[in-house]
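Only a single protein chain was left out; the remaining protein chains are all shown in position.
The first chain written gets the first letter, and so on, giving A and B; residue counts start at 1 in each chain.
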Amino acid sequence: MSPRQSTTATRHFKSEKFDFSSFFFSGLTGLATLLILAILAVILLNIIINGWSGLSWHFVSTIPKKDFFDIHTTGVLPMIVGTSIRVIVMTVFVIPVGVVTAIYLTEYAPNTSLITRTIRAAVNNLAGVPSIVFGLFGVGFFINFIGKNVDRALHNSGPVWGQPALIWASMTLAVMTLPVVIVATEESLKAIPPGLREASLALGATKLETIWRIVLPQALPGILTGGILAVSRAAGEVAPILFTGVAYYTSSLPTKLTDQFMDLGYHIFVLSTQSPNIDQTRPILYATVLVLLMLTFALNIVAIVIRARVRKKMRALG
Amino acid sequence: MDNLFESGLENLRQKLLVMASRAETAVNQSVEALMQRDYDLALQVKTDDDIIDRFEIEIDEMAILLLTKAPLASNLRLVTVAMKISQNLERIGDEATKIAKRARDLSQEPPIKLQLDLPRMAVLALTMLKEALDAFVNRDSLAARVLIPRDKEVDALNRQMHQALARHMMEYPDTIGRCLHWIVAAKSLERIADHAKNMAEEVVYLCEAQDIRHTARKM
Partner (left out) sequence: MADIVLPKNFVPAAAPAAEPGKPFIEIQDVSLYYGGAQALKNISLNLGEKVVTAFIGPSGCGKSTLLRCLNRMNDLIDNVRIDGSIKIGGHDIYAEGVDIIELRKRVGMVFQKSNPFPKSIYENVAYGLRLHGVSKKSEMDAIVEESLQNAAIWDEVKDRLHSSALGLSGGQQQRLCIARAIAIKPEVILMDEPASALDPIATSRIEDLILNLKKEFTIVIVTHNMQQAARISDQTAFFYIGELVEFGPTSKIFTNPSQKRTEDYVTGRFG
């Protein structure tokens, strides 16, 4: 644009120099995003390429014999079932406890009291505990303390509850993912404008009625988000279930809460460390990894769909 | 909004005072023209009345604008009282013009041989006017109340002059024309005193928020 053609506006608003810092910054962030996507793509592609060959209907539907290393006879059905059930049982425990705790912290606890601050500190610290420590906690508390005492109370001849079991592994996972659910629920509770609670109370509702009829329904998407995060985390965790319920081999599918179970994550560990012939085992290993990823993905999708439906219902209406 | 409004109120007050001084001057000059048989002064008063009329219009416009700002309490009373006072002042101007017209006509004819107490009446009316305006400026409700009963004196004087002029007319029929002029002039002065009294009542309302118009008085 020749100087003669420029107007006052262009003279003042068009920068004469090329804006380096803006360009540099947006370039940097773009690059970072690409990097992350690239890493993700590499991992996924690696798994898919190596595991695709081992994947088959037979693979996912067979209960294997003790020999895991023959690609033609092995299967991962019990692992799929084990992982799924332990995640579901965990959800049954963690959501109610987490939601109730979050409700207490947000709606009932006076902000400045010592108890409140202690609970919050505990929740925050819980989030930072290494997974293996949860595993040890699970053994010491759930199995050796609760389990053994239940056995004593029920006069069981041998250890039924006082040994590694599906229920204890799930509860250990629940303890581990509790902070996630609590925080997600708290955030969604805080996001609800206080005006809604005031309106409800002013109409003569009790606090409990207000929470049940107004607050919780509004917070549902947030709670589901917490659930999704918990599920995603728990599905892939191995350390917490190591001593609390997972088994190297079970001959049948888990049917009772006291059963031990097999697990995809643990199986991956087994395959990679116990294999006699790594080349032969590699396709099985990658296929198992692929199955785990697909299972996690599927669990997430189900939860996300449920949450989307809830959101849609909330938006539409009454 | 506050300062703008306050300055609007102040402007209104000032304008009212200017109008008031013009009305005072008009009355003064018209009475002088009458007593001194001053033809030119009489004409002067008549032309100056236009200015007083315009003031009434301007003050009403200012007041309406201030009312759109929804003034309350004493501000509200000030605006409504200002409109009433400006109306009274305009009428005073008109009465002064009437006196001036009579002065103009009388100055063209020989004077009648009757001693009239008109100057005293004029002084009374003018004093009432001045005191009402002072009471407004000083927000002095007591001063306003005090001048109200004096209206009766002016009424009494008017009646006296009316009777004296009526007797004179009957005795000397050739003075009828001139006597009628004097009667009208006296009536105008009586009206001016009435308007001063009205203004005093408005001042009382402004200061005390009490409306004392039309309350029973001993006649």
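The rule is short, and it goes like this: a residue touches a chain if its C-beta (ideal position, glycine included) is under 8 Å from a C-beta of that chain, and two chains touch if they have at least 3 such contacts.
Quick caveat: nothing in here was measured; it's all calculated off a predicted structure.
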item	value
Chains still shown that are in contact with the chain withheld from the display	A, B
Residue among A:Pro110, A:Gly128 or A:Gly158 that touches the chain left out of view	A:Pro110
Touching residue (missing chain; options A:Leu196, A:Ile278 or A:Ala308)	A:Leu196
Touch residues of chain A, complete complex, unshown partner	110-112, 193, 195-196, 198-206, 209, 213-214, 218, 314-318
Positions on chain B contacted by the hidden chain, ascending	1-2, 5, 70-77, 142, 145-146, 148-150, 152-153, 208-210, 212, 215, 217-218
